[in-house]
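Here the complex is missing a single protein chain, while all its other protein chains stay put.
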Amino acid sequence: MIPAPFAYARPSTIDEALQAVASGGEDVKILAGGQSLIPVMRLRLAAPETVVDLTRVAELRGVREEGDAIVVGAMTTHSDVLSDPLIARYAPLIAEATETVADRQVRHRGTFGGALAHADPAGDLPAVALALDAEFVVAGLEGRRTVPAADFFVDYLTTALQEGELLVEIRIPKREGWGMHYEKFNRVAQAWSIVAVAAAVRMEGGRIAEARIGLTNMGPTPLRASAVEEALTGAEATGEAIAAAAEHAADGTTPSSDLNAQADYRQHLAQVLTRRAVTAAAGL
Amino acid sequence: MTLVEEPTTADAVPEKEIGKARRRKEDARLITGRTTWTDNMVLPGMLHMAFVRSPVAHGKITQIDVSAAQQAPGVIAVFTGRDVADEQGSLPCAWPVTPDMVNPGHPSIAVDEVNHVGEAVAVIVARSKVAAQDAVELVDVDYDVLPVVLDMEEAVKADAHLCHDHTSSNTSYHFVFDAGDAGTGADTEQAFADAEVVVSRRFVQQRLIPAFMEPRSVVVQPQGDNYTLWSSTQIPHILRVMLAMVTGVPEHKLRVIAPDVGGGFGGKITPTPEEVVTLLVARRLGKPIKWTETRSESLMTAHHGRDQIQYIDVAADREGNVKGLRVRLLADMGAYLRLITPGIPALGAFMFPGIYKFPAYRFECDGVFTNKVPTDAYRGAGRPEATFAIERIMDELADELGMDPLEVRKKNWINAEEFPFTTVAGLQYDSGDYEKATQDALDLLGYDELRAEQKRRRESNDPLQLGIGFSTFTEMCGLAPSRVLGSLSFGAGGWESASIRMLPTGKVEVVTGSTPHGQGHETAWSQLVADHLGVPFEDVEVLHGDTAISSKGLDTYGSRSLVVGGTAVVKAAEKVVAKARRIAAHLLEASEDDLEFSGGKFSVRGTPGTGLGIQEIALAIFAAHDYPEGIEPSIDAEATFDPENFSFPHGTHLCAMEVDTETGFVKIRKYACVDDVGTIVNPLIVEGQVHGGLAQGIAQALYEEAVYDADGNLTTGTFVDYLVPAASDLPHFDTGNTVHTAPSNPIGAKGVGEAGCIASTPAVVNAAIDAVRHLGVSDIRMPLTPERVWRAIHEGGDGGDRASARTNAQAADSSDAPSTAGGLQ
């Protein structure tokens, strides 16, 4: 299929992009990598009036260091994320999860910011951003604001981005020396996660000093497994302690039932995968 | 018995082509993108079509408003079913499996009623593909929605809603084969009454989608009252006949071409509504017309495969000797009957006994209408279903008896010295050695080591459990002896045609009626002809797929091409040699009886140095200056081969499966198989066919299912949800062969296209169940999604995904139905 017709804008700066969005009419879609948007348009499940293509906005690309954080431009492609030394050093969890996103062709086009702004609960990067306490820098015609990850994901495919706003960059606190692991569970290579768990832990001696756990596809938004984090904090890094903590992984979750899994099975998986993710992150 | 050819150094005969791993001739255009897919065709003035399709699974069309679409830019015409009702006829069904089979008729565009989601209700013709697709959204159709029939077990109940209101029930036919009635076996009811052990199961063959990689495409060019139709089809010859019958375009005014065809797997075996409509529209408008489907359109509207509910009972004694087999099927036809829709389960009917010596056998099948896209052939067509059922229940019998599943198989299978063996279904199995293939497969797998590991994992209660699954299978290939097809009420024969044209420069054109779509006919046929004519492999060109070039043929399906089509080529080559022999005798001034033909040369026996090459004779007879009286100046020849029996490939497939008991995730650790496909003409192609078949058979076991929601919408309507496995989802395959030639054809080949697909599915499921049977699991419905496996482990039995375990004896209530006995002798 071929998408329905639309007007096309290709800004080269963030300001131009904001102008293009503002003047694009009722239904404007922002094209980042296009790897989710274009298929949806081809199936004519979306037929925007205007498409604003960000691929030529150079200032949205790249990863840089800024104090105690690394800053990832929203239009940094998955491929660039995978080869970036700052991410490898300070947030390897992002690379690990990104490696599981779709396939190499899609990773050449798809972008970090695009995946986050799309906010598909089955997408891998939202839970990672949540686990790493990322902050989302959002630009509008009125200026910029920063939204913490916990507030960014509002509902199914819905974020805190207001009409006319763009996600421009994502700030991720450096976590050098943390153990991290992304445990993804899906049926075939290309499939979206049925459930996945993003885990980051800081070890002190034989204990887990801090833990951050993000859950993929356990509700309409990515979720933090707070009960697990609490149970892990200060716990001995043993299989038993981790397993006991992981039993809380599904607490408060409301996963959907669909073709791939019923809700109760997803809740069970969350526990198993959390145990595995934390075990791997803790280097056990 | 003939062997795989080894180069013989003793004499000067050139190296045999048959048996060589020749690289394919077809590849040159395919690896460079210089292909002729139908969608690549561009003709002057060509218009494009797009279909308006029903979003409703069952309903009356109360109104269609096409006015807005007609006014849209670039739109030339819009046709509804009403507009073409008088000329579209009914899509053909060539296989009335019983005399009283109900065929509700199959319009190409729905006129009054739609019966599945995706059924065409109108067609847009426009200057561009884009304009046609844009206008689809402008057609306004009102439906009076009717109750939807989806579940076969509900559909056959007395008070069920009807899929077609002009029929009296949802049952199309009731087909019975009873070995007792046919005289090929004992009384089945008695066998069960006397049995010490009866094991009964209900298995579900889920609905699958062939999912060939090249979406279907049709181009029709009208020229006066002649029409040339290009289509991505497996069956240009059959299509031509059927389109002539359906549309009234005279057969001799219609030329059908299947150019490069990107896979079929049975999915392109039937004349389609879209082919009919493209031809009708081209006739109406007098312009070239193209239609190419999108993938989502393909998944929703191209025919599906499998979809049976199988009730199977096996009777045995306590020692594990089988005494009887009873099968009752519900086979989902979908909403309509396509070319061989009703015949698919009938093709399987004779294969349920598998390789085992059952004394008694009864088979019954109901073809059931539902409001889903029609089913028809999908790789294996009837035989995977049969093989799955028998290979699964042999494991269940072994479990019931506390025996090793391999032991139960050995106890009952046909021994090597018993061939040819006439089975309880009346088939005469040709050749083989099940024991040898099994032993080779066990060695390939490293069976003992894996069994030891399985034991360790069980004893330590490891979360990762290991299982090994068997499938010792045979299948029926070489479709088909025409008389047998006649006895089964099939609408055509099973012969194949070939001709050989000897060109003046000595090059050879081989015309085959067996139309390939990826199998490698051009290469394999060249090998056959090179050997039989003694000409270089490179000097042979194989022509196919165009009814103007290859006027006769029955095309490619059912692993028939080499066995039937290849034999026709060999027969034609023999005729060429016979004709050339007379010319050679004349030119060499010798008696025909004194000539020997070897390495492409005729020479006078005992006279070294004499000789005349067959390629030289081709030039001589082109000049025709000097040839014997009383013969025509040509050494070209044509042959039609009609086999006298099917061929029966067999093999042993072994799967070692890891099951993560915490998540239900299954992963194939190792897969090994040894197949006997008779003579191997090209080991590379044989290996490739086995690999591809394995991938599809494993995909049925683990990944693929066409799922409909309660309203009859296909929820697996894109490749996002219909899970065709990628490279990383499949294991490495260890494959091997034994060779027992088929006596039914001079090549000795048995057919290989479907073997991997037929054999692998039960091996995979048996392996998964073997891994977790000790945890109380008795069955898991395909595909083995992690959730189904997990539920079976945690809830026991079949994980609640099944009907109750009543015996089929109680369920089967139609034993007084007429029997379709005999015919397969």
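We call the chains A and B, going by the order they appear; numbering starts again at 1 in every chain.
The rule we apply is simple: a residue touches a chain if its C-beta (ideal position, glycine included) is under 8 Å from a C-beta of that chain, and two chains touch if they have at least 3 such contacts.
The criterion applied here is as follows: contacts and distances are computed from a predicted model.
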item	value
Missing subunit (named according to UniProt) among the choices "Transketolase", "Carbon-monoxide dehydrogenase small subunit", "Sugar ABC transporter permease" or "Teichoic acid D-alanyltransferase"	"Carbon-monoxide dehydrogenase small subunit"
Full-complex contact with the absent chain, from B:75, B:211, B:312 or B:577	B:211
Contact partner of the left-out chain, one of B:436, B:451, B:773 or B:794	B:436
Selected from B:691, B:773 or B:794 as touching the chain missing from the view	B:691
Contact partner of the left-out chain, one of B:295, B:507 or B:552	B:295
Contacting the left-out chain in the complete assembly, out of B:40, B:169 or B:428	B:40
Positions on subunit A contacted by the hidden chain, ascending	1-8, 10, 34-35, 38-39, 41-43, 51, 53, 55, 79, 102-106, 108-109, 189-190
Those residues of subunit B which, in the complete complex, touch the missing chain	1, 3-4, 19, 21, 23-24, 26-35, 37, 39-40, 42, 130, 211-215, 260-263, 265, 294-296, 433, 436, 440, 444, 517-520, 674, 680, 683-688, 690-696, 718-720, 724, 726-728, 730, 732-740, 756
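Methods note: only the chains that are shown with their structure count from here on.
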item	value
Subunit B-touching residues of subunit A, taken from the complex the two chains share	1-2, 4-5, 43-44, 185, 187-192, 194, 259-262, 265, 268-269, 272-273
For the subunit B and subunit A complex, residues of the former touching the latter	129-130, 133-134, 137, 294, 296, 662-663, 665, 703, 707, 715-716, 718-721, 723, 725-729, 785-787, 790-791
